[in-house]
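My questions all concern the structure below.
One chain of protein is taken out of this complex; the other chains stay put.
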Amino acid sequence: MIKILLFAELQEEAGTDQVEVDKAGVTVNEVKSWLQKQYNLTALENTMIAINESYADENEVVKDGDVIAFIPPVSGG
Amino acid sequence: MIKILLFAELQEEAGTDQVEVDKAGVTVNEVKSWLQKQYNLTALENTMIAINESYADENEVVKDGDVIAFIPPVSGG
Amino acid sequence: MSQLFDIKDTPLSIEEVVEKVTRRECGAIATFIGTVRELTHGKRTLKLEYQAYKPMAIKMLEQIGQEVRDKWPGSTIAITHRVGTLDISEIAVIIAVSTPHRKAAYEANEYAMERIKQIVPIWKKEFWEDGTKWVGDQLEQTAYPEGKPSIKGEEND
Partner (left out) sequence: MSQLFDIKDTPLSIEEVVEKVTRRECGAIATFIGTVRELTHGKRTLKLEYQAYKPMAIKMLEQIGQEVRDKWPGSTIAITHRVGTLDISEIAVIIAVSTPHRKAAYEANEYAMERIKQIVPIWKKEFWEDGTKWVGDQLEQTAYPEGKPSIKGEEND
């Protein structure tokens, strides 16, 4: 199992801030495609990925227990 | 009469922070020379002059009632 | 000492953040205080909501701290960011940098602010009279040039 975290407009679109799903072994990109279809998300395009609280590449393969955060363009400050 | 104000090391050298003297009609420069001799001041050289709280030129003529401040290089901030 | 990098859901105190960086060997403290502005391009903001991915946001603030210490040796930096709902003029972020001399304090502060806007996972939702919007991409990059935010800070050297 992996845990997916959603923030800002992604959270509102999906109607949830986290999803647990059995996706260990696939790439971040595949998780993203699944997520987009599952929740019909419109705002995933410019989103960054963090695995376990560090920015990661979309080609990385997720492992069991990983926390995958989808990070829309940030606007703090 | 004019009032002369002294600050920082000038004040300590002169042993006073102000002097009233009958010098109306002379230039700032002449007041400065008088002051230097009167109090044996060593720190007048790089000093700036203000007349009535505005920076002034050494050739300006002082009028009765003027307040002449001798302003050593500033070090606020 | 309380932690130098923090995310809080209660009003921020400038004195508290400045206190964290005050040191006997430093003569200069530059702070930046970001407040909620009422008008942006003539449009009236009613309030803002900030959301953070808190553990990662703190890690990224700590990374910015390390970058600052590397670039300006002898500096100390503290950053606190607010989350939750903020009214006009409330403080969203405080950055305080102390250095032995003045110039570096301003520079390091400005650098830290730029980096916050690049890599720290915090989002702002605008509330206007006619709607709401999660604001992204304030730096007006339509996409991160290298596919992700620079996490090393090279472009700021």
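Chains here go by letter, A, B and C, matching the order in which they are written, and residues are numbered from 1 within each.
One rule holds in what follows: contacts are C-beta pairs under 8 Å (C-beta built on N, C-alpha and C of every residue); 3 or more make two chains touch, one makes a residue touch a chain.
Predicted, not measured: the structure shown is a model, and the values here were computed from it.
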Which displayed chains make contact with the chain that has been left out? B, C
Among the options C:7, C:30, C:61 or C:122, the absent chain makes contact with C:30
Counting contacts across the full complex, list the positions on chain C that touch the omitted chain. 13-15, 18, 22-40, 88-89, 98, 100, 102, 105-106, 109-110, 113
Considering the whole complex rather than only what is displayed, give the residues of chain B touching the chain that is not shown. 5, 7-9, 11-12, 46, 48-50, 53-55, 57-58, 69, 71-77
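Methods note: only the chains that are shown with their structure count from here on.
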How big is the gap, in whole Å, between where the Cα atoms of chain B centre and where those of chain C centre? 49
What's the distance between the Cα centroids of chain A and chain B, rounded to whole Å? 73
So what's the Cα centroid distance for chain A and chain C, whole Å? 24
Residues of chain B that contact two or more other chains, please. none
Could you list the positions in chain C whose residues touch two or more of the other chains? none
